[in-house]
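Sharing a structure with you now.
Just one protein chain is left out here, and the rest sit where they should.
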Amino acid sequence: MSSIRTATLLMHCPDQPGLIANVTDFLSGFGANIIDLEQHVDRAQGVFFMRVNWELEGFTMSAEALNEAFEQKLAKRFDMVWQLHYDPRPQRMALFVSKISHCLYDLLSRWQAGEWRVDIPLVISNHETLRPVVEQFGLPYHYFPITPENKAEQEAKELALLKQHEVDFVVLARYMQVVSPQLIETFPHRIINIHHSSLPAFAGAKPYHAAHARGVKTIGATCHYVTESLDAGPIIEQDVARISHRDSIEELVRKGQDLEKVILARGILAHLRHKTLVYQNRTIVFS
Amino acid sequence: MSSIRTATLLMHCPDQPGLIANVTDFLSGFGANIIDLEQHVDRAQGVFFMRVNWELEGFTMSAEALNEAFEQKLAKRFDMVWQLHYDPRPQRMALFVSKISHCLYDLLSRWQAGEWRVDIPLVISNHETLRPVVEQFGLPYHYFPITPENKAEQEAKELALLKQHEVDFVVLARYMQVVSPQLIETFPHRIINIHHSSLPAFAGAKPYHAAHARGVKTIGATCHYVTESLDAGPIIEQDVARISHRDSIEELVRKGQDLEKVILARGILAHLRHKTLVYQNRTIVFS
Amino acid sequence: MSSIRTATLLMHCPDQPGLIANVTDFLSGFGANIIDLEQHVDRAQGVFFMRVNWELEGFTMSAEALNEAFEQKLAKRFDMVWQLHYDPRPQRMALFVSKISHCLYDLLSRWQAGEWRVDIPLVISNHETLRPVVEQFGLPYHYFPITPENKAEQEAKELALLKQHEVDFVVLARYMQVVSPQLIETFPHRIINIHHSSLPAFAGAKPYHAAHARGVKTIGATCHYVTESLDAGPIIEQDVARISHRDSIEELVRKGQDLEKVILARGILAHLRHKTLVYQNRTIVFS
Partner (left out) sequence: MSSIRTATLLMHCPDQPGLIANVTDFLSGFGANIIDLEQHVDRAQGVFFMRVNWELEGFTMSAEALNEAFEQKLAKRFDMVWQLHYDPRPQRMALFVSKISHCLYDLLSRWQAGEWRVDIPLVISNHETLRPVVEQFGLPYHYFPITPENKAEQEAKELALLKQHEVDFVVLARYMQVVSPQLIETFPHRIINIHHSSLPAFAGAKPYHAAHARGVKTIGATCHYVTESLDAGPIIEQDVARISHRDSIEELVRKGQDLEKVILARGILAHLRHKTLVYQNRTIVFS
C-alpha cells in the first residue's frame, strides 16, 4: 500500500447489469492491474457505487487521455458521477486552527514524521496563540483576526492564499469559526471538520458541557465534511469513549481530545486515500 | 462476589470532612467487614456520594435495627439521602414486552440459567405475540391490550398485578408503549428501559431509520431509568457498535439488537447489585 | 439483504491483470446483476481474492450448468480455487455442547426467532445437562458420553448422524472435547469453535484463570475454524472486553460469556453469508 504508485477511480450511477465488466474491461485494455475493487448496490435507492484502485506501473495511458476516454466511452453512457485520482504529487492540505492545540500537534507530528503522503503549505488562524507551535515545525502561519465587520474581507484573503498555495483540501483542526459559503463552494466536500461529540448528539457549542449535564456514559467525536448546515455535513468517521460519573467536565475534555485526534486523523487518511464518496449527505467510506 | 451474603449502603449528602470515618466507624462497631467502598465528592456541586458493601457474616445487627440506628445517629445529623439493601430473598423483576423478542429471550435465558440472583414472577404484554416464548420458559404471561380508551384501566390492573407479585422493579424489554405517570411514581427509579439509540441522539420512534438517514458510522443503545420525560431519564449504561455505508436499515436493526441485549443486561445487573444511585437526572454507577 | 435470493462466488488464484473483467463478463453474459463485489490482491503473496454476490432473479443459468461452465472457461485457465453458493434451502447447522449453556441459549433463541436463514436439525452433547434446554426449544438432543475407550466409536456414530441429517456445518458451542481428525476432514473449514480468550493469548484450558493470574486489563473471545492444531485454526472473528483489578475470576467468566455469545454469533453469520474464505490458516472475511 505504501510504496507503489496507484490510480483510483470513484464512481456512482444508476444500477444496471454489466457495469463492473464494462469498467474493468476498459481498464484492463490499457494494462491496468487492479489491486483493490469494492462495489456495492444500494438496493433501496437503485444506485451503484464503486472504487477501483490499480497499479500505475504497466498502465499505458496518461491521466488526461484516461479522463477523456472514460468520459466518452463509459461515463456518458451509464450516467456516471465519477472522479479519477492519479496523484503525481502529494496532496496539499491547509490547516485552520484557533487556540486549542491537540489536533494541530497531532497533524504536524504526522506530517513531520512522514506518516502520510501529504504536504502542509500553510496554517491559517484567527488567533496568534498557536503561532509558536506551527513555526517550531517550520511551517508558515497566517493570522487573520475575524470580527463581524471584517469577516468577508478576511475570508477573501484566506481564499486567495489557499488558491495561491494550490491547496487541495482544508482541515478545520478545532477552528472555532463558521466558515463562509464561498469557502465551502470553492472546496466542495474538501473541507474536513472535527466536532467534539458523536453527531447528531450535542451539535453546536460546548458539547462536553452538554454531555456532562445529560449524564451520558460515553462521549464522542465526529469527523465530517463541512456543508452550509452547521454540524450537519456528511460524516466520514466517528466513535465514542467511555466515561463515568466521576469525570468532571475537565476530564471529559481531556478524554475527548484523545478521541478527537484519532478520529480526525482517520477521516483525513480516508480522504487522502480517495476512499470517500459523498452521496446525498452520506459518506461512502470504502474499506 | 457470588456466594457470600453482603449488605449495601448507598448514600449522598452535602460534603463535609469526617463523613467516611463516621459511617465506617458506625458499621465497624457492629462487626461489619467492609469488602468494597467507593466514595467521591462532586466538587462542582459540593455533594458527597458513597457506596459501602460489607459481609453479613459476623455482622450483629438486623436490617430493622440498622435502619433505625443509622437514621438516628448519622442520616439526620449529616442530612443524608440513603438506601440500605440486605436482600434476604432474590429481587423480583417484572418484564414488559410487545412483539420484539431478542431482549426477552436474553433475559429469560439468563434467568433460567441462574446467571443472576433474581426471580421473574411474571411477564406483561400489550400483544399476544410472545406468549409462546414466555410459556416455553414456564413463566406466567399476562396480556393487556392497550387502546387510548382502556389505557388507564388496563394499567391499573397491571399495577395491581405488580403489587400482588411483590415486584421490586420493572424492565421494559422493548415495550412499545409509554408507561403512565402512576406506574412511574409507584416505581421511582425502578423502571428500567432499553432505547435503541445512544441517547440523546435519535430519541423517540424509529431510531435506526433516523440513524440510517443521517449517515452515522455508529449505532447505539441506552439503558436508562424511566421518568415522565420520554427517553430523557437518568442513563445507566450505553454504548455503540460500528456500522458502515453498506448496512441497510435491516442490518442496523440486526447489529443494534445484539447491542441492546448486552446494554440492557449490564444495566439490570448494576441495578440488581445496588450499584446505581440517581442524583438530579444523572446516574452514579459505582464500579 | 434479507428477502431477495442471491448467489455467491468465492475465489482465489494467482494474481494477473484482467481477472475481474473475465469473471464479471462471464456472469453478465447470463444476466447476473452483481450487487456486491469485493476484491483485493495480497501483493506480498501475489494472490487475488474475490467475492461476488448477484441476484438470482433474471439469472438464466442453473447451479449445475454454472459450475460446469465456470470450471471450463475460467477456473482452469486462471488456476482458481473457488466455491459457488446458490442456497436453494436454508443451511443446516449442528450444535455440539457440553454443560455450559449461554452460547446454546443464544443460538437457539436466534434460530427460534428466525433471525438467520438456518435450520438446526440436531444438538449433540457428551453430557445430559442441557437436554431440557434443547427440548424446551423443540429440537432433538443426542447424548454421546465420551470416554477414552469409546471415543472413536461414539464419534463414528455422531458422524453418521450428521450425514443422515445432511448437516452443512458444525458449531462447537462451548463443547469441551477435542474433536477427531475424521470429523475435521469431513467438514473442512466447516466446524466453527468459540474459544474464551483472544487467541493466541491463553490458548488451551482455563483461559479466564490464566488471564486473572497475568493481570490483564482486557479479556477476549475468538471464533475460529477448527483444524487439527488445538486453538490454532483460522480466526473468523475476535474481540475483547475491558476488565479491572476488582474482577474476580467469576466476574471474568460472566463478562466473558457475554462476549463469547456475540463473537460466536458474528462468526456464524459471516459463514452463513459466505463471507469467509480460508487461505493458508488465515480467514479472509469480506465486509
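In order of appearance the chains are A, B and C, and numbering begins at 1 in each one.
What we mean here is this: a residue touches a chain if its C-beta (ideal position, glycine included) is under 8 Å from a C-beta of that chain, and two chains touch if they have at least 3 such contacts.
These numbers were taken from a predicted model, which means no experiment stands behind them.
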Query raised in the report: In the complete assembly, which of C:Q16, C:Q164 or C:S287 touches the absent chain?
Result: C:S287
Report summary line: Contact with the hidden chain, among B:S28, B:Q164, B:Q182 or B:Q280, goes to B:S28
Report summary line: The missing chain sits against chain C at residues 40, 43-44, 49, 198-202, 214-218, 220, 234-240, 242, 244-246, 248-249, 281-285, 287
Query raised in the report: For chain B, which residues reach the chain that was dropped from this view?
Result: 4, 15-21, 24-25, 27-28, 31-41, 43, 58, 242, 287
Query raised in the report: Mind pulling the chain A residues that touch the left-out chain?
Result: 1-2, 36, 101-102, 105-106, 109, 112-113, 115, 133, 136-137, 244, 246, 248, 250-251, 254, 258, 262, 265, 287
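To be clear about the criterion, only the chains that are shown with their structure count from here on.
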Query - chain C against chain B, contact positions shared by both copies (same if over half, else different) - result: same
Query - Chain of greatest Cα-centre distance to chain B - result: A
Requested in this report: Could you give the separation in Å between the centres of chain B and chain C, each centre being the mean of its C-alpha atoms?
Outcome: 36
Report summary line: The distance between the C-alpha centres of chain A and chain B, rounded to whole Å, is 41
Query raised in the report: Which residue numbers or ranges of chain B touch two or more of the other chains?
Result: 244, 246, 248, 287
